[in-house]
Every structure is written in C-alpha cells, then in structure tokens.
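Every protein chain but one is kept in place in this view of the complex.
Residue numbering begins at 1 within each chain, and the chains themselves are lettered A and B in the order written.
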Amino acid sequence: MIATQLPALQIIIPLFAAPIIVLVRRSELAWIIAVVANLMCVLVAWKLLGLVNEQGIIRYSLGGWAAPTGIEYYVDSVNAPLLLLVAAISAIVLLYAYHSVKKSVDSNKHYLFYAAWMLCLSGLLGMLITGDAFNVFVFLEISSLSTYMLIAFGSDRRALTASFRYLVLGSIGASFILIGIGFLYAATGSLNMLDLAQRIPDASSERAILVAFSFISIGLMIKSAIFPLHAWLANAYHHAPITVTAFLAGTATKVSLYVFLRFLFSVFGTQYNFEYLLFNVILLPAAVLGFLIMSVVAVFQTDLRRMLAYSSVAQIGYIVAGISLATQAGLTAGYVHIINHAMIKTALFMSVGCIIYRLGHAHRPSLDNLIQTMPLTCAAFIISGLSLIGVPLTVGFVSKFTLIGAAMEKGWWMMAALVLVSSVLAIIYIGRVADVMLFRKQRLPNPIPQGRNEAPLSMLVPMYGLIFMSLYLGVYGSKTLAVASEAATQLLGGFR
Amino acid sequence: MKLYPRQRHRVLQVITKLIIPFVMLFALYVQFHGDFGPGGGFQAGVIFASAFILHGLIFGLQHTRSVLTPTMLRVSMAVGVLLYLLTGVVSMLRGAEFLNYDVLLHDPIHGQHLGIFAVELGVGITVYAVIVSLFYGFASKR
Partner (left out) sequence: MNTILGLYNYWIVIILMMAGLYILIARYNLIKKIIGLSVFQTSIFYLYITMGKVDGGTAPILLDEPASYSNPLVHVLILTAIVVGVATTAVALALIVRIYESYDTIEEDEIKAIEMQEQDS
C-alpha cells in the first residue's frame, strides 16, 4: 500500500515536519525532527527511483481527481534521480548544519530556521515531482519564500539586502512564469503538462504559445541564474549562512534548470522553430559567455564564498551549453553535470563552512598555511576543487568529457575549445586558494592560531561522506552517465 | 474636563466591543458555509483576524497580546497546517490518494463534505494566525 503512496509522501513528510518543528520549538529537537524527516525523504526518493527503474513512469492523482482535471504527480526517469539528489544533498547538509547553525543563528530562532528549511525542501521536491504547470508555480513560491527567509538568517546585515534583492528578482521571475502559464492556459485550456504537450501543437494561436514560451523561459532563466540574469546569486550566496549556501548551491538552481528542461523539451516539444532560435541565438551565447566571463570574475574574488558563487554561475553555463546542443549527447552532458555539479559545489561550500566555523571568515589572502591547522578541511576543499576543474577520476571530469564529446559530435569545435579555456580559468582560481592554503608562509602578525584546530567531527563526517560519494561516482562515471542518458532519451522523446 | 488617554476613544471602544462578536460570528459563518456556497478558510481567516486587529488598534497592542498571546498564534499556525495534512493522511490510511475525501466516511458525498470542512478549517486557523501575527510583528516595531 505504501508503494502507491510514495509520490505524495515525498512532499508530505517535509511539509509535516515544518509545523511540528514550529510546535516543538526546542532547537536540538527541531534539528532531530528535520534530520529524521529528511532521511525519510531520501528513503522515499530511493524507493521511487527503484520503482521507476522497475516499472517505468509513475503517476499519482492528488485527491483522486484524474489527470487532466486534477493535479497529478508524475515521476519518470528524468525527475526520479533528481528527487534523490535533492533529498540526499539536503540530508547531508542538514546533518552537517547543527554546529554551524548553532554558531551563526540566534538560538531562539533555530526552530524557524529548520522549519523554513523543511518548507524549502518540500517546495523543491514539489517542483520536481509535479506534473501540473500551475503547481510548479506554487511550489516554486513555497521554496523561494522560505529561501528568502533562510538567506536573511545570515549574520551580516548585508544578508538582508541580499535577500531583498533576491526577493525582488525572484518574484519577477516567478511572476513571469505565472504570466506564461496563464497564456498557455488561454491557448490550450489545460494546465496538466502531459495534456499541454498534446494540445500545444493544435493550439489555434501560435503567437500565444510563443509569448507563453518566452515568459516561462525568462522566468526560469532568472530562477536558475543563467548568465546575464544571475545578478541575485553572488550576494545571496555570499551573505547567507554557509549551510544555506551549501544547500542552495546544490539544489535550488538545479531544480529550476530541471523545470526549464521539462518545459523546453517535454511540454513545448522541439517542433517549433522558435526553439532553435532560443537554443542557438540565446542559450548558446549565454552559456558560453557565462562560463568564460564568470570564471574570469571568479579569479579576482578574494572571498571564497563569492568566488564559488561566481564559479556556480560558470558551471550553470556548462549545463546550459549541454542543453543548447539539444542532442542526446548534449542533454546527457547537461543532465550529468546537474548531478555532478550539485555534489561538487555543495562539498566545496561545506569545506568553506568549516573554515568559517573556525576562523570566522573566508578571506582568501588570510588563509596562509591553513593546512597546518585544518588539514582535513583543506584536503576536502582541494579534492572538491580538483573535481571542479575536471581532473580525471573525479565527477567533474566525467561531465566535462561528455560535454566536450557532445560539442564535437555536433561539430561545435569552438565551444569545446572554450570549455577547455574555462577549465584553465578554474585551475587558476582554485589554484590560488590551494597555493595560499598549502605553501604561503605565515605573515606577521599571525592571524591563525598554531596547532590543530579542526572543525568538529559532526561537520567533517557528512562532508567527507559527500566527497567519497562523488569520488565513487567519478571513478564509476558510467553509472551517472547511464542515468543521464536515460533521462535525455526521455526528455527528447516527450511524454510517453 | 480632562480626558485620560484611556478615555479618549470611549465611543470607539464601546462600538468596537459591540462589533467584535459580530465580526467573529460572520467569520464563522463564512468559514462553515464554505462547503455549500461562496466562502471558505482564506476569507474566514482574514475576517476573524480583522476582529483581533480592530481590538489591537483601539485598545492597544498590549491588551490584545494578553488576550491572544504570540505562543497561541504560533501553536494555531502549526495546528492549522497539521489539520490540513492529517485530513490528507487519513484518506491515505484508508487506501485512497492524498486528500481524496471520498473515503473519509461511508458515503463519498458525506466524505467530500467532511473533507472540505476539515481542510477549510485548517486553512482558516492558519490564515487567521498568520494575519494576526503579521499585525503583531509590524505593529510592535516602534
């Protein structure tokens, strides 16, 4: 009986946890409830992935109202792996969060922090799982509103302005999506994604579809921080509590990218000529300029969080580059990088979190010889950094290799070359940090106390768990590639 | 004649005392009539909250806070959401989908009534608690 209820449970469990946390209010208990709920989510996502592999697409009509009328949850090989990814990353960061949150957030607000986290998680999972266009908007707003709140928990007062700017941009993005969905509904009379996919080709007005498509694309591009529309991301990632940054870097933009993929390929299908316009004239330059310019910008940042934030925009550029190829190989590359980048970036931000926990800052020039005092954290940063660069045997290599392969397959040699250029830039910005950490002699006056001063074990263990997971998936890259190519087939094939 | 601050708004205070019960009653009407006609939790919650906001405006925030403490608001916020979710879970336990009201009672139509009733009640409680706590939050600033 449980098996048939899994899609609903995926959303309900974190949604249940949030009010219970508000009722309980004690911060330790709140954390425990959040962790338990999150682990249950991971379990459900794991089961769902197994079920999808076993029996194909799972559909679940909410409230017993059948598909075109009611809201439907739709799980297939595209979103099932991402459900597991988001739930797992959230669980890992939440396990890691306890000490970091205790230090950076007021103790009488802990319960609100964890409740917002749970709401954000359920919003993100909801965006992934739902098969209803309007429901996407609702879950998007649930996750966004709780994200604004989570960012505002940052200890610096600039967190407030960062959160406000994100709120304004995020609301515009969400409103654009809402307008787009409205036009879709006007043109087709349906909100169910499957139904939309069938009705769009017969819609009487292609112009309305075009308008809907443009609004939804722009809205989702804002939410997923694709290059020219990434203005909110750097400040938000910089000033949010570091655990929130780690969580968001791995999940929020990725989920928006998934919705983008879903609308682009499954709902609108690839039969429209304006799609090719979008791919070649808008997405491709945005992607290429994104990963080049943002990598250059990242080189010149002195704060690790800011550097990684710009690097995130660059990495999203790789994903979009894969998407803009619009081929099986390209989509596979994009999809696999969604998974891989989520793991890498979360691990990187977690290691920066450890540094901040001990030193109170993440200012690159004052991290002299950090390897002496925090060897494990530095090792974690450098391993994940190598992965970000794309050194063989890491997940970064898997995704870059596939991306370059896909670009060459389509004959876009230039793009393949530029990906390599951008990787060199990644070597520079990760290398500068590694250089300071490993080799720089300590200057006077000595900013770092002598002796071992490692982050607590409760932070190191989840971080290393994630790193080992990503190393495993880097060595056995074919596993994620198989999942990704399955997803790409599903996306290109439309709804079946 | 010197008026003390508390006496200054006597007329308003008396009228408010008269009006508040009716506002609440109307909120309850909108709430419980929601499954037959226009109405429902959102509207009822806001109307119910407006009674407290009116009280707060006329008698001062201190007095309203002593009637309706922030703790009570926090609890009712959570309880409303839980009521909503539990309705869904009960229908899941009875073997149907989440929020499928048909199975709540022996008869699908009665089940629908009960389900909508419970869900709207949850919505109403949460909305009133949220609106009042928004008012508290903003009104208590300087």
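Heads up, the rule we're going with is that contacts are C-beta pairs under 8 Å (C-beta built on N, C-alpha and C of every residue); 3 or more make two chains touch, one makes a residue touch a chain.
In this text, all values refer to a predicted model and were calculated from it rather than measured experimentally.
The chain omitted from view is touched by exactly one of A:3, A:160, A:281 or A:408, namely A:160. In the complete complex, the residue from A:43, A:178 or A:436 that touches the missing chain is A:178. When you scan A:57, A:138 or A:492 for touch with the missing chain, the hit is A:138. Those residues of subunit B that touch the chain absent from the view are 37-38, 42, 134, 137-138, 141. Remark: the residues of subunit A touching the chain excluded from display are 134, 137-138, 141, 145, 148-149, 152, 157-158, 160-161, 163-164, 167-168, 171-172, 174-175, 178-179, 182, 185-186.
One rule holds for everything that comes next: only the chains that are shown with their structure count from here on.
Chain centres here are Cα averages; for subunit A and subunit B they lie 37 Å apart.
Across the interface of their complex, subunit B is touched by residues 1, 5, 8, 12, 15-16, 18-20, 22-23, 25, 60-64 of subunit A. By the touch criterion given at the top, residues 74-75, 77-79, 81-82, 85, 88-89, 92, 95-102 of subunit B touch subunit A in their complex.
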